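All protein chains but one are shown in place.
The chains carry the letters A and B, assigned in the order they are written, with residues numbered from 1 in each.
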Amino acid sequence: MDQTTPSPALQVERLSHAYGQVTALDAVELAVDRGELLTIVGPSGSGKTSLLRILAGFETPNRGGRLRIGGKDMLDLPPDRRPVATVFQHYALFPHLSVGENVEYGLRVRGVSRPQRRARAAEALEIMRLPGREARRIGQLSGGERQRVAFARALVTEPDILLLDEPMGALDEPLRRALEAEIRGLQRTLGTTVIQVTHGREEALAMSDRLVVLRAGRVEQDATPRTVFERPVTRFVAGFMGLTNQMTGRIVSAGNGQVSIETASGRFDGQWSGAAPARPGTHGFLAVHPEKLRLDPDGACSNQLEGRVVQAFYQGLGSRIELETEFGVFIAISGCNESLGGTINRFGWTAGDCVIGNLDAT
Amino acid sequence: MATLRFVLLSGSAGILLLIYVPVLWLALLSVGAEPLSGLPGGFTTVWYLALASNRNWVQPAISSIEIALCVALLCMLAALAAGRGLPRMRRARVPITLAFLLPLGIPGTVTGLMLFAGYRFVLGIHMGFWSLVLSHFVWAFPFALISMLVVTSRFDHGLLDAAADLGASPRQRFWQIECPLLMPGLVGAGLFGFLLSFTELPRSIFVSGAIQTLPLFNWAEASTQSSQVPLIFCLNTLLTVLSTAASVAMIGLLGRTTR
């Protein structure tokens, strides 16, 4: 073994887990570098919470697999002996302890002396911009403050990996934005390895170094946020990333990165985004984001389609328009706010704005 | 509707008076010159002084306290175990809970008789201290369990996960997180155990053997029109004051947990 390169912060190999007949994780592979912020996204039931609980040690994979943190096998260790710390979804702050005692808790169980843990707790609260709040009761804190205490409590033990379980889940929108930036900044300064689980797409795109999309216990895509958003490898990932306008057909030409699919209503061009090179003749999908549809297509739009306006929803800066097409309902965001109800409209999008990929068997 | 409600609420106030007026009357008579006349009059502490010099009630009181302490301890331990275990069970939860609550559904005298017959004929236990402890425990445990379940069923197991995640060993999780949070239920279980045992009569009648508890002593004295009766007034007045104090403590405790 090569002793000179440090082992990655986390290695997960062929991890599988099931609850009775229900598969939660199916041969998951994952590697996380030190100092990286990895986000695991997926719909509910995709196994992301199971994965996090297995990393923390609350569950043991019952269908095999390996889990190494800092190169050491972890599966035989109970949660209290693993070098990870979790910020729980609802924070799980101890209601009978004060803010200070909560933050000190991880040091207390490690036998750190009282003056020392006081100082370190004060420091952690300082970092989380809650200085001098040690004596407060948990019940007296606002939602945002609770979250900061939970972060301070997890960070004070200096874990190798910080696990975040839907860290923004219980907060309202403006607070989320502020904390996103703050967590990102903090993680860069402290150099902590962070793995977070979320179902919030925007949060995942904004905060992460890397994104893992889970679907039914399988890793669907593992890449940078930009790649996942702009080159989703499957129809599912495309949909999850908001490329909800989709059609299927046969891949007809492939060359120089330009791909087309042949459908009943003609040929559409787009950017290839499959994992493997495109093969003409196979089934493929085309996906395009609502923001990229244009209701007044010009020559640049090589892809054009007709649709009847079913409904339009005023959204302030524009309108969300539902168009009924032969491929189902397409959604477009239009800059103009005039009423379009009932009319047949021609709309289009450029080949550079849409992706084409392999249609998987499912 | 409003009138009916007023009438019914007045009625319930009347029933509460039915509990308290006689008890206060008893207290009044205990400091009266001629308690056996049924009417108060002429303040005197002579009966209390007589009670202090009378030794008959001392041994029953000691027995009652000893038994009540044992029952309280048993109730706390058993309620702690069952209160933590039952919410984590699946299929067995409902039948076991019902089995634990069963004594609530059997009249006291009937329970007393059956436990006597069962212990005597089947288990071969001799009637005395431990049969009293056991039969009082059977009576008090359902209440102790309910008091505990109120707390444990709302307990957030995520807190134990959080403690484990921060490095706490199972022992540390129990003593530093779970125990303090379950304390109100535990104290409630102990109070129920002590007080219900201390005032238990119908089961004791059957399983007491040669031991006399305070309620048995009281009952014997109250049933016979003996000259000891004024002393019983005093004794019962004192017991009522103690019970009230314990109830106030319990209400205070419940108030703190609900806040």
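Heads up, the rule we're going with is that contacts are C-beta pairs under 8 Å (C-beta built on N, C-alpha and C of every residue); 3 or more make two chains touch, one makes a residue touch a chain.
The definition used in the following text is that contacts and distances are computed from a predicted model.
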Given the choices "ABC transporter permease", "YeeE/YedE family protein", "RNA polymerase sigma factor" or "Cytochrome P450", state the protein name listed in UniProt for the chain not shown. "ABC transporter permease"
Which residue from B:151, B:164 or B:211 sits in contact with the chain not drawn here? B:164
Residues in chain B touching the chain absent from view: 1, 5, 8-9, 11-12, 14-16, 18-23, 25-26, 29, 37-39, 78, 81-82, 84-86, 88-89, 92, 96, 99-100, 102-111, 113-123, 134, 138, 157, 160-161, 163-164, 170, 173-174, 195-196, 198-199, 201-202, 205-206, 214-215, 218-219, 221-223, 229, 232-233, 236, 239-240, 243-244, 246-248, 250-251, 255
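The definition used in the following text is that only the chains that are shown with their structure count from here on.
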For the pair chain A and chain B, the C-alpha centroid-to-centroid distance in angstrom is 56
Which residues, counting only chain B, touch chain A once they are in their complex? 156, 158-159, 161-170, 172, 176-177, 180-181
In the complex, chain A residues that touch chain B: 56-58, 78-81, 84-86, 88, 90, 92-96, 105-106, 108-110, 153-154, 157
